[in-house]
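Shown here: the complex without one of its protein chains, the others still in place.
Moving on to chain A:
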Amino acid sequence: MFSLPKVRFTGRSYKTLSLINSHCCSFGVNSSRSFGTGRHVRKDFIQDLENQFKAFRDKAKAAMPGSDWSPIQVTRGLPPERADVVIIGGGVIGWSIAYWLKRKLMSRDSLRVVLVEKDPTYSQASTVLSAGGIRQQFSLKENIQLSLASASFMKNINEHLGVLNEDPIDLQFNHSGYLFLANEAWAHIMEESYAIQKELGAEVTLLSPAQLKERFPCVNTDGVALASLGLENEGWFDPWTLLNAFRRKAMSMGVYQCFGEVTGFRCWTQNAETTDGDLLNIKRIKYVNVQMPNSLEYQPVECAVVVNAAGASSGKIGDMLGIGHGPKTSVAAIPVPVEPRKRFVYVVHCPDGPGLECPFLIDYSGVYLRREGLGGNYITGMSPEESEEPDCSNLDVDHEFFQEKIWPRLAHRIPVFENLKVSGAWAGFYDYNSFDQNGIVGLHPLVNNMYFATGFSGHGLQHSPAVGRAVAELILDGRFKTIDMSSFDFRRILRQEPMLEKNIV
């Protein structure tokens, strides 16, 4: 009502002003747009008045009911006081679970999902610091199925994670298969794994040393007894794009994102007696305390289900709940066996190295190598010996490790890498399951409503779409529907029955 005549008025006033100034023809009649680049020298009374009005209107708006302003200071970004599901950890697994929880239910408010992430910059998150590979060459049936399901998810990623009025997702997927090299001792294990992979429909082929030499002339075949090469659905992609795609989609479906750190729980406990006569404390989480970043303020979130997807810190979350603090020789004394392990990734430049045909090479000595871009850059690294694990308190890179351990092995396998230059390096955490290097998915028997989705020991990123769906099924349907992951349950740790994956990098 008020704005339209005003615009006209200012337009006219502008017209008169311009006529006074330069006597040239007038520009757009109905607009007050200025075509000159300089500012008005003369003070414009109308303009001033308009600015005053604008400031007044802003002030009035802020004081109106329904605005953010309130006389009591309220911290922004506090999580809601009540939620149905609280997911701890905003890595790719956490966001995938959040997405699938929303995806499986057909309405926005039927389930309130809050995701708590402690680091908004993701500077130490394992997701974004990983090498980003996906492979089917595992030895366990479940891991192969998870990879196949995740690959088919990535195939149709825009149908799953496309958001209205946003660009389509480009994962920058590079279709180069993994090339595993085995020595005499490992060859029979590779053959066994190959049989399982073929049975489940993964496209993998075995190569003899002669065939390997023919396919990849740059690889030195000394000591190699057998090689296996992935043909389809293997390669590497951009982890940050996948994480952001999950996050964008989950938030557009109504997941609450909250930046803060989980510092404690308020539980309700019940005593139970086993058939052996042991007394057990069965817990149920009632509140999750979420502390705001850079302050002491915290908000207890009342919730029904907690999902522990905290990756490398999930052992710490378990510790807060008192898992592993029980009397010795009982099941309550077994902690969550997930701990952070630091892994170094080195970027090397080697102009004579293998080109577009470079596979994701994994040598039996533990060294891996993949191409990065088209300019002769490569990413390499290896897992250190159990006794030589580096200190995990920070993410500093040990350059000696490359010189002493990685380079000799790499140059032995691919001789052109004798001439290389390290152009960069970084370190990231593995959420290392020290019990059997496999994921833990499922409820904890002693904490009634905490679901685990952690401990993937370096292949959490590639399995995240399928794991998210499995956990969502477990929460909403009470059982696994698509991929049976019941053998990944926490009970195997309590029973001390490891489920060993042989192809761990």
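Simple rule for what comes next: a residue touches a chain if its C-beta (ideal position, glycine included) is under 8 Å from a C-beta of that chain, and two chains touch if they have at least 3 such contacts; residues count from 1.
Rule of thumb we're sticking to: contacts and distances are computed from a predicted model.
> Could you tell me which of "Gaa1-domain-containing protein", "DDB1- and CUL4-associated factor 13", "Distal membrane-arm assembly complex protein 2" or "GPI transamidase component PIG-T" is the UniProt name of the chain missing from the displayed complex?
UniProt protein name of the non-displayed chain: "Distal membrane-arm assembly complex protein 2".
> Of the residues listed, A:D48, A:D119, A:E184 or A:E357, which one is in contact with the missing chain?
A:E357
> Pick out which of A:S176, A:Q257 or A:S313 touches the chain that's been left out of the picture.
Of the listed residues, the one touching the omitted chain is A:S176.
> Which residue from A:E203, A:D319 or A:D398 sits in contact with the chain not drawn here?
A:E203
> May I ask you to list the residues on chain A that touch the chain which is not drawn?
25, 27-30, 102, 106-108, 155, 159, 162, 164-165, 172-176, 203, 215, 231-233, 235, 252-254, 355-357, 374
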